[in-house]
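A single protein chain has been removed from this complex, and every other one stays in its place.
Should a chain be cited, it is by its letter among A and B, assigned in written order, with residues numbered from 1 in that chain.
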Amino acid sequence: MNVRSQLSMIFHLDKCIGCHTCSIACKNIWTDRKGTDYMWWNNVETKPGTGFPSKWEDQEKYKGGWEKHNGTIRLKSTGKARIIPNIFHNPNMPSMDDYYEPWTYDYQNLFNAPEGPDQPTARPISMITGDYIDVESGPNWDDDLGGSSIYAKNDPNLEGLSEEQRQQLFAIEQLVFFYFPRICNHCMNPACVASCPSGALYKRGEDGVVLVDQKRCRAWRSCVAACPYKKVYYNWFTGKSEKCILCFPRVETGQAPACFHSCVGRIRYLGVILYDADRIEEVSNLPQEELIEGQRSLILDPSDPHVIEEARKNGIAESTIKSAQNSPSYKFIKEWKIALPPHIEYRTLPNLFYVPPMSPVIAEQKAGGLDSITEDLFHDISSSRIPMKFLANLFGGGQEGKVSYALRKQKAVRWYRRAVTVGDVSMELAERMLKEANCTIEEAQEIYELTSLCTFEDRFVIPPAHREEAVEALKDPLEHKQSTGFGFLTGPKRGM
Amino acid sequence: MSLRLSRLTLVLGVLLACASVQAQETAAYFKQNCMSCHTIGGGKLTGPDLKGVTERKDREWLTSFIVNPKAKVDSGDAYALQLLDEARGVVMPTIAGIDAEQAGFLLDLIEAESALEESQFKGIQISNEPFTQKDIDTGLAIFTGRQSLKNGGPACFSCHNAPGVGVLGGGRLDPVKADLTKVYERLQGRTVLSTWLMSPATPTMQSIFKNASLEKDEIYSLVAYFENSAQHGEVGQASAQLTFALFGIVGAALALVLFDVIWNGRFVAVRRPLVDSEKL
Partner (left out) sequence: MGNYLDYLLFAVLPYVAVGTLLLVSIQRYRSETFTFSSLSSQFLENKKHFWALVPFHYGILVITLGHLAAFLTPRTILLWNSHPLRVAVLEVSALACGILTLIGLFAMVARRASNSKLRVVTSPIDTVLVVMLIVQVALGVWIAVAHPWGSSWFAASLTPYLRSLFTMSPDISYVTSMPLMVKLHIINAFLVVGLFPFTRLVHVLVIPNPYLWRKTQVVRWYRGDNA
């Protein structure tokens, strides 16, 4: 057993209101420099939709992540031998056109336009060339299913849905969507790290944050192609790849990452998990339907004396072990099993887990209202407007069982709380539901508290970083705003 | 006393050694720069036989001629003009960097060699027997490099063209002079050609062959080959170069096609085709 600690994240989608505050918080801190203008280390997608970059989940095209090959796994896009012929032109590299051309507006024209019969306008200007452009696309172009049905219709997760289900999903006045905020998953088996020919990408041993060493990156672009979540971005100006750094300078000083901190819906949780690094390869190689359980089995019980002993042997600090024991992530993933990894079939073993969202049932107006209770207590789960298959494609590695388990437990908790506070449902019924959802009353109470009444300290259990001597922590980060970026303290000067 | 004697011996020895080193250097110098046109006691080539030349003319005249032959000819010197006439109008080339001192060493060498029964610079004597087909074939093999040169020199084919070496022809380092089809005629037959081959005199060949001179049997075969080609061969056409260029262009085009096939599934765009497909 090789115990490692990892900062693990939970996004509770049932609480996400799609306000993009997280994206803006991140943008203002990290990606306001030239060349990073198009990057959204944190972005919020509307599902169904094609996301950012368009159709990133379509690995037939993007070739991200790992695939099984001759009994082991290999990167879909590149590899040790395949890097050599492909280094001059990466055959799986998306271009800016698949993201969007970043733009600002010609605001000065509002003040400087000569007097005339028309109101002056602020035309969009490309942030790359400075020319006027026609904006054709943006990082959330299909937000709230706005603008066009093209994007939603082409969501790769619709695969396997019947024509009827698809029509239902998009029927006028019934159409439904949910939000899917995304950051880097800081995977246990990161494809980006494995693909980097320079060895510039690495995973930090202490907290598992995946970073790009800006001094070693040589713009071979493999990481952009290899990351199945398209969360490594190429800085077109400096010729370096950049990605979400989980706000490690904040985390190291005990603060939650900016997107976590700013989240209006309080959907985000951060905590340490301990996992067995020796089994990463074995688990990544499991058949698709065993991947979710496999990853759960990697995550170790931080209260198990044997695990604690092994963790100590590996130099994991006492404070980190203690933090892992209080981790909200561990509860969501392993105890309650209501948080699921996105697209586990990419085999990178992501460390960002999502609590799948509830959605309205397909309403059929009947006498006596909508809450009629039938024999099947969870009938509304299976008849959600968002087909179970869609959620399963996204969070269950194709298995509806994992998703419905999470949704049933959530519903049972709601009904239990309804029995407690409103009282229009009998406690007997609520307890029956909890039982069928494999949930005890204590667990239901805990889930309720952590999802509804959670404080800052409940949501973010951040271990001390033990990097008190680190140079970066002593410097003023704002001193280098718009110039330095992060990591080292010389300007990111573009090469000649 | 004995000490002084031994000192004297030492000084003398050093002097002698110096002299012999000087002689050796001059011999090499002669071989590189003079031997393609002159022999010592081997008869006239392009230039006159130098045996006893120091007796025919005084050293002062000879020195000034060696240092700058063209100037001497231009000055209208009678003997110089006579030599020019005998050499059928070929002016002796000025050796790069030669001075009066070097010319003196050369004259010393010529004087010494003239006194010998048989000078090492007598040149090569090829019999007048007709060459056999085998000689000619060997010559071609040496020319193209199929039979490599014993002393490690590169094959003639590298820089020269001649008949019978294939569709693309031979080399053309110097586009004008590189064709050796008629070299046998240009150098007036066996003797001059073979002596020339003993010590090739163009600056390029000189630098290459100074440490890799041809063996006598190699020269024999080459002369056989050149004689044959002068009689029967056609001077190479520029079409060989055109064919070569065409081959190159076709090769490049094939490579482009190959690239396209190998990377047929390369990523081009996702978003735009997606949007465009709906516009139709």
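As a convention for this text, a residue touches a chain if its C-beta (ideal position, glycine included) is under 8 Å from a C-beta of that chain, and two chains touch if they have at least 3 such contacts.
Quick caveat, the model's predicted, so the values are computed rather than measured.
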Omitted-chain contact residue, chosen from B:S148, B:Q188, B:S239 or B:S277
B:S148
Which residue, A:K47, A:K63 or A:K240, contacts the hidden chain when the whole complex is considered?
A:K240
Can you tell me which of A:E57, A:D155 or A:E206 touches the chain that was removed from the display?
A:E206
Of the listed residues B:A28, B:A71 or B:L168, which contacts the missing chain in the full complex?
B:L168
Touching the absent chain: which residues on subunit A qualify?
80-81, 83, 87-90, 93-97, 101, 126, 128-129, 131, 189-190, 193-194, 196-199, 201-206, 214-221, 224, 234, 236-240, 280, 315, 466-467, 470, 488, 490, 492-496
Could you pull out which residues of subunit B are in touch with the chain that's been left out?
144-146, 148, 153-155, 157-159, 165-175, 202-204, 206-208, 241, 244-245, 247-252, 254-256, 259, 263, 266-269
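Following the convention adopted for this analysis, only the chains that are shown with their structure count from here on.
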Quick one: report the Å distance separating subunit A from subunit B, using the average Cα coordinate of each chain.
75
Residues of subunit B touching subunit A in the complex
262-263, 265-267, 269-272, 274-275, 277-278
Contact footprint of subunit B on subunit A as seen in their complex
50, 53-55, 58, 61-63, 85, 89, 91-95, 97-98, 136-137, 148, 150-151, 154, 225
